[in-house]
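A short worksheet on the structure shown next.
Only a single protein chain was left out; the remaining protein chains are all shown in position.
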Amino acid sequence: MESIKGNEMNAIYGLYPDPDSAQRALNVLERAQGELGFQDRDIAVLSGEPYEEYGFGHRDHKTRMPWIAALGGVVGGLSGWWFVSFTQKSYPLISGGMHLVTKWSDGIITYELTMLGAILTTLFTLLILARIPDWSGRKLYDPAISNGKILIGVTNPPEKARGELGKRLLAAGAETVKEYAR
Amino acid sequence: MEHRWGMVIDEDRCTGCEACVAACHAENNIATVGDDQAARGRAMHWIRVERYYEGNFPDIKVKFRPVPCQECSDAPCEPVCPTYASYHNPEGLNAQIYNRCIGTRYCANACPYLVRFFNFLNPVWDKPLNLQFNPDVSVRSVGIMEKCTFCIQRIKTAEIKAQAEKRPLKEGEFNPACVQSCPAEAMVFGDLNDPKSKVSRLSRSSRATKLLPELGTHPKVTYLKRDTWDNGQNA
Partner (left out) sequence: MDKTPEQINQDLLRPLYHASWRFYVALVILGSLVAAAFFAWGYQIYNGIGVSGLDRPVFWAFYITNFVFWIGISHAGTLISAILRVSNATWRRPVTRCAEAITVFALSISAMFPLIHLGRPWLFFWLIPYPSERGIWPQFRSPLLWDFFAINTYLIGSVTFLLLPSFPDFALIRDRASGWRKKVYGIASLGWRGTPKQWHRLEMAMRIMAVAIIPVAVSVHTIVSWDFAMAPVPGWHSTIFGPYFVAGAIFSGIAALIIAMAMLRKLLHLEEYLKPIHFDYLGKLLLVMSLLWFYFVFAERLTTWYGNFPSEMAVFWVTQSGRFSKLFWTMIFCNFIIPVPILAIKNLRTKIGWTVVASIPVIVGMWLERFLIIVPSLSHKYLPYNFGTYRPSWVEITITIGTFAGMALLYLLFSRVFPIISIWELKLGLQKKVEAAPALASQEPATEQP
């Protein structure tokens, strides 16, 4: 078990070479929650690719993002329509024998602003929900993830449970078990 | 009642002398572009006299047609301008606001009569023409579209004078430069909203036609010509 001292984070985790062993480790941790005194939200899972076929890849997957994006689109569209109507009436200049506020051409602008609203809303929703940008480095991370390893561990574990957690993570098939300690 | 300025041009009277072209250049501070540029098709004649030959020698007929801006009621050049440099003013003219123009040249493409001109280069006046500017008309720089305005500066001057003197405008009180200078009196200018004006009466004559009427532009320039075998549909 490696021990990295002097870091703000407090965690113990194992690096698993394949998704099956990672799933086993997660099962172990979920069963050991009450016994060893940590909660579900302290369980950390990190990977270099999404693993949708596995349970550990399915944590926190409920989201309302499509609805938020649609709402952003509607807001964009309405503000677009208001904008072209208001501005064309505020300085009325006739051209080409057309009406001042034309449904056809204003419809096009409204459509584009609807799509822009949906796109920007999606982007900002992602940034907020994924909690990025976050350059603080205070959250748990291990560069081994980029080489295909999967990190399963517990943040802020109770001190007395550390040893037991380490044993169980190793038993589930970890290549290494590391911990950050204060 | 608002004025609605219109023009009638009698093709049967036009001699092709092009005095109107010269007068327009002088009145509106239009530069000559020089041989090279003119050969490249960049001459700026706000009113031009088109010349058509009909028939074969020795029975050739030459027809002349002066074409100013047609000041269309449903002008295709107006809605395409992104900056409102080309718009319809309350007196029915298609106004060109030089300061707003950023030179996209879309209006020139949309105009079916090709009466719009672009300053491809900075206009230059050879001496002594540089002493001849009309102070009522702004000088346009490179990158700006321009076109015939029915001498709006003369319209405005007359309207302001009439307003100051608290009287309505009289017919024939002023004319655009081209109308004023035509020796054959082939051009008539006036208020189409006044049913008694000469221009209104002539535009209802049996010889009246418009250019490209099928396009739905509703131009305010009416051409008078004797009925020909094709009813004046072709030049």
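First chain written, first letter: the chains are A and B, and each begins at residue 1.
The rule we apply is simple: contacts are C-beta pairs under 8 Å (C-beta built on N, C-alpha and C of every residue); 3 or more make two chains touch, one makes a residue touch a chain.
Please read all numbers here as calculations on a predicted model, not as lab measurements.
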In the full complex, chain A touches the hidden chain through residues 19, 44-51, 53, 56-61, 63, 65-66, 69, 73, 83-84, 87-88, 90-91, 93, 95-96, 98, 102, 105-106, 108-109, 111-113, 115-116, 118-120, 122-123, 125-127, 129-137, 139-141, 143, 145-148
Over the whole complex, note the residues of chain B touching the chain we left out. 37, 40-43, 50-52, 67, 76, 79-84, 100-106, 108-110, 112-114, 117-122, 142-145, 211-212, 215, 217, 235
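Everything that follows uses one rule, which is that only the chains that are shown with their structure count from here on.
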Chain A to chain B, mean C-alpha position gap in Å, rounds to 65
Quick check: in the complex, which residue numbers of chain B touch chain A? 73-81, 84, 86-88, 218
Mind pulling up the chain A residues that touch chain B in the complex? 93-98
